[in-house]
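Shown next, in structure tokens, is the structure this report addresses.
The complex is shown incomplete by one protein chain, all other protein chains being positioned as in the whole.
Letters A, B and C mark the chains in the order given here, with residues in each chain numbered from 1 onward.
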Amino acid sequence: MATVTESKARFDELRLSGKVFLSNKTAVVGLAIFLVFIGDAFLVQVAPGVLGVQYPDSVVPPQFTQTNPECVGTAPEAPSFNHLFGTIQYGLSGIGCLDLLQLVMKAIRIDVAISFFIVLVGAAIGTVVGVVSGYFGRWLDEAMMRVTDVFFSVPFLILALAVGFVIGRTLVNMALALIIIWWPLYARYGRSLTLSTKEATFIESARAAGSGRLKIIFRHIMPNVLPPVLVQISLDVGTVILIFSTLAFIGFLPSNALVPELGAIASIGLDFVALGDWWPVIIPGAVITMFSLAVNLMGDGLRDVIDPRRRS
Amino acid sequence: MSDALEIRDLHVRFHTRRGLYRALNGVNLRLARGEVLGIAGESGCGKTTMGLGVMSLLPRNASYPQGQVVFDNKDLVNLPREYSERVGDRFSPKQNERILRRVSKAMAPIRGRRISMVFQEPMTSLNPVLPIGFQVGESIYVHDPAQLARRVLARSKATPELTRELVSLLAATHGDETSVRKFAAEHDLAGIEEQALFVWSRGDIHISRKEKAIRALSGQPMNFVERWIIDTVVRARSIPWYLSRIPILSRIVRRVLMREGNRKARELLTSLGIHHAERVVRMFPHELSGGMRQRVVIAIALANNPEIVIMDEPTSAVDVTVQAQILELVKRIRTSVSASFIVISHDLAVLAEVCDRIAIMYAGRIVEVAPTDEILHKPLHPYTQMLISAIPTLEGKPVEGIQGDVPDMRAVPSGCAFHPRCPFAFEKCREVIPTDLPHGSDQLVACWLYEGK
Amino acid sequence: MMIAAYGLSKFFPIRGAFRSTASLKAVDDVGLKIQNEQVVGLVGESGSGKSTVGRCLIRLLNPTDGEVLFDIPDSELAEYEKARAAAATERLDAIADRFSLLRRSSSELRPLRRLANIVFQDPYSSLNPRMRLADIISEPMLSTQFCSRAEAGIRARELLHEVGLPEFFEDRYPHELSGGQRQRVAIARAISTNPKLLILDEPTSALDVSVQAQILNLLRGLQQKYGISMLLITHNIAVVAYLAEYVYVMYAGKIMEWGDKRKVLRDPQHPYTKALMSSVPVIGETMTRTVLRGDPPNLVVPPLACRFHPRCPVAFEVCGWSADEVVEDLEYLLAGKYYGTFGDGVHVATEGDRTIVVQGTTDAQRISELVAREQEEIRSLKGIKAVDVTADATLIHLHEPIEPDMYPSTDGREVKCLLFRTGALVPAATS
Partner (left out) sequence: MKLWVYVIRRLVLLLPTIIGLTFLVFALEHLGGNTLFLAQYINPHLTGTAREKLVEELTAKFHLNDPVYIQYFYWLAAVFQGDLGTSTTLGQPVATGFVWFMPNTIMLTLVASVLTWIISIPIGVYSAARRDSILDQGVRVATFTLYSMPVFLIGFALFIALGTAWHALPDQGNIDPVLLPTIPDAWFDHTNAVSYPTHILPLDAFLHGDWTIAWNSFLHVILPAVALTLALLAGIIRILRASMLEVLEQDYVRLARAKGVPERMVQNFHAKKNALLPTVTSYGYLVSGLFGGAVVIEDIFAFKGIGWWTTDAFLNGDVGVVMGSTLVFGLILVVTTLILDILYAFLDPRIRYE
């Protein structure tokens, strides 16, 4: 009897969380779009052939001097039934025409993976620093705050440019540069969450019970800090992809690196804008927007789930 | 004489994600004119919901499936009730918000003017970015701006000779109200009488100081714009639309009138025993202590001489010594003001001190109503009896808790909601909701134990 | 003696522009004792520092100053007090080194945590929302190595039963419980290591009366069964009346009066205790009460000498009137009630700590009359010692304040009020 009511109560909590999330229609839409993106990234990684994607790691086939028989003429084609997203030319000389849909499918894998990587690594570093400095306080906290102040004092796009300029313009370095600007955000957030958790008397109870500092951090503070951090992570993936692709668009990735990245593709498309062709820039941009929007909507729904006010 | 307020079979439900929260389940209550009625009960029994429900201040997820709140022969909750009746289970907070907006419009002339309310938390119920004077004066500004304008106008029209005459009149009649009013009417100085009477009634300043202050009520200079605004407002007896809607003009109008609102706020606060009111009106809420803030909130509630004042836990958030100050204040104002009071508290001892009658609430119903003495010394309902025996006393007599917890209002027990905790419960209690049974001349109890007695 | 604190002080630094320039004197020179198996109440209004005292006693906060002796035999304590009176540092240290909680390092403190625990006011924030009840209750047992993990699990179930909750609650999370149930869990956790001392910090103030009664009875039952010493911190005097034997009354960081509960509550001596008792509304009694004016003081700059004097209805000459306090009242009187006598142009200002200048009048006679007439109502005027005249102004001199001590009363209690000072300016206990 007892266990029955027990598991029922547990189940009710879960069901309530689901209900809160599902009642937010836009969050569900966001989740659906997000799953499409994840599915695409997964397939390109595991079985690119299913989507008809070839050479997932490069913008163009290795022997790109070979003319693509599908391409007629040298001008990019507008979206049509054959090429849903249209095509672009790689190089104005008309060496090869590339299907934009395929390019986008390749690029999604890289964008999604890298933005998750950036946010997760940044969050891991930042949260640990934030929790530790928030818990121990005093000079450690002061020092951490001053260090993050410095990172916050430069507009993040410019800091990323400067870091990239120094360490070199590659995809991995771009991720590194963004991690460098991202961890202070989580350090601040983790700190403020720790400070508010520290206020709760259960921390004092634990000290009265003789629990050591490590135990308090891991058993009491971390479990209470992590859920909001996870929500923040889900929201930040959407922001990071924006900055990431914008950097690539400005030219962070040299054009001869041939990385299939949405911002970089848009910047290839830039060459055709003068001809009046809109799709090579707008479509990759719209795909980024879709992903970011999906993640934001989803994060919004998740925030409702952990917000006690929304639960009641 | 009719009742000041009557609540008939009021039901309130909150539509939450965790289910339907039945906050009020048929409350019947009458508030006689001039009386102080206490509402007592544990947390979650619906006391506050009832107070807010009367004011139509409940959040948008609240519905009123049944019941009436009759004030001045009007039902205050008919709009939301009709909406609830119409949609039944398909209640939508978004739709309800539209209804609430209409209710707010309809209630605007009643709220704060005829029925006003004091909230529980003095620390959060004042706006942190507006000065105290503004917040007190505003309640007059929104309901009776002409009063403020009249006061200014009277001061500008009064000549030094007239105010000197007024002083001697006050001295001769020992501050008789009617003769001062007559004087003001005769000399076309409506608005000056209350200012003069206020100064005269102050106990803390010397007579010559009072005379000086009253003589200073004369010949206030006004520039062209001010004069035009004040004249217009006095003539129209309210703020005409062209003064309140045109962007920059409306700002000037508010500034002119609120300057007087501030002055009025000073008088109100002084009359509630706040020293240095001229300093207090310039302060912001965070500069005041909890007790002071609660006085300010009470001043706001009394500003327009309302017919009913609802006080929701007025002393729960303050210390005992400050609670004592507030209780003495409430006792004082109930004799000096002609309003009826509803005082909500979880502390029976507080209610016992200020109330004529006390109603005990449990699970969204009134289970017993009686004059204070009867409730305390001859409680009938088992809940009331147990509630009283649970209160620890200074003598340290043994206390008895009530077994179990307050019921979950999402699943209210059948029949009498108290039956699971009641030692006297029998079959009928579990099945039939008890009706209000009269006992003696003025006691009502909702308990089957007293059926047929 | 279970615990004895001497001269306990806790100052919290206030942040200024560069570093802390001021401090909030939350607890100032507090002495307190709890005998074995005794329940002692500590009463005070919010902000009086009572919770800080509780936390300092078991070193959840490190006091700024003072000494806390824990679990000390009465003979040693007598020795210590003798040494303290004689200011014999060496003997003091010898005893304190063995029994002082403040001289323990944090690793030495951990086993001692078994012997003392605390229950907090807010049952919603005192239980970690992400832990099962069994884990919450086991925590002190495991942290202090009271018993093994397996034993702790069994004992957690027993404890749930002990505090009147069903055993299957062990798998629940705090948010599934009502406030009363949570408080029971907090109590179960606190007694899990069989402590000798329990600090109860407002254990029932967040609860409804009906539930409060249940918890009070539970605490009383546990105390009688296990003989735990308890310090009951509360603002509710009736709760103290129900549970405690001795009571300390605290105001603005200082103990004002302490003694046997019955005596203190029935016949309070200190003016503050009197006012506090008369402020408590009692069912079925209509009484005339002493309403204190004003609010509790700002503890960053506390009032001189007796901290209660600004609100005290019987404060007299040497209670600590500062020039600022007198100026404020005098100004109000001269500009208001005595306007007719002095008119415009009178200006009152301080000159140094103990002198006031009244510009614009040389009528010392009138001022003295005014002071004599009003000083029963406006107590600050009592602080005026003499009124002098200079060429163009009146000088007012104030009494030197005297810091009150704890004065023993005949019936075994102590009162911190100059009224009870033998050989005082005023005969003891005027009212």
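The rule is simple: a residue touches a chain if its C-beta (ideal position, glycine included) is under 8 Å from a C-beta of that chain, and two chains touch if they have at least 3 such contacts.
Keep in mind it's a predicted model, so treat the numbers as computed, not measured.
Enquirer: With the full complex in mind, choose from B:T49, B:S84, B:S116 or B:N262 the residue touching the hidden chain.
Expert: Only one listed residue reaches the unshown chain, and that is B:S116.
Enquirer: Would you mind spotting which of A:G86, A:G190 or A:G238 touches the chain that isn't drawn?
Expert: A:G238
Enquirer: Just the residue numbers, please: which parts of chain B touch the chain that's not shown?
Expert: Against the left-out chain, chain B lists 55, 57, 59, 94, 97, 101, 104-105, 107-113, 116-117, 119, 121, 124-130, 138-139, 142-143, 284, 286, 297, 300.
Enquirer: If the missing chain were put back, which residues of chain A would it touch?
Expert: Contacting residues on chain A, toward the hidden partner: 26, 146-147, 149-159, 161-167, 238, 242-243, 245-246, 249-251, 263, 266, 273-274, 276, 278, 281-282, 285-286, 288-289, 292-293, 296-297.
In the analysis below, only the chains that are shown with their structure count from here on.
Enquirer: Is the C-beta contact count larger for B-C or for A-C?
Expert: B-C
Enquirer: By mean C-alpha coordinates, which chain is most distant from chain B?
Expert: Centre of mass proxy via C-alpha means gives A as farthest from chain B.
Enquirer: What is the distance in Å between the mean C-alpha positions of chain A and chain C?
Expert: Each chain's C-alpha centroid was found; their separation is 54 Å.
Enquirer: Measure off the straight-line distance from the CA centroid of chain B to the CA centroid of chain C, and report it in whole Å.
Expert: 35
Enquirer: Mind pulling up the chain B residues that touch chain C in the complex?
Expert: 42-43, 204-209, 212, 275-276, 289-292, 319-325, 327-328, 346-350, 352-353, 376-377, 386-396, 399-403, 405-406
Enquirer: Which residues, counting only chain C, touch chain A once they are in their complex?
Expert: Chain C reaches chain A through residues 55, 58, 60, 109-111, 113-114, 116-118, 120-122, 125-131, 139-140, 143-144, 166, 168, 171-172, 176, 186, 189.
Enquirer: Taking the complex as given, what residues does chain A use to touch chain B?
Expert: For this pair, the touching residues of chain A are 16, 19-20, 23, 310-312.
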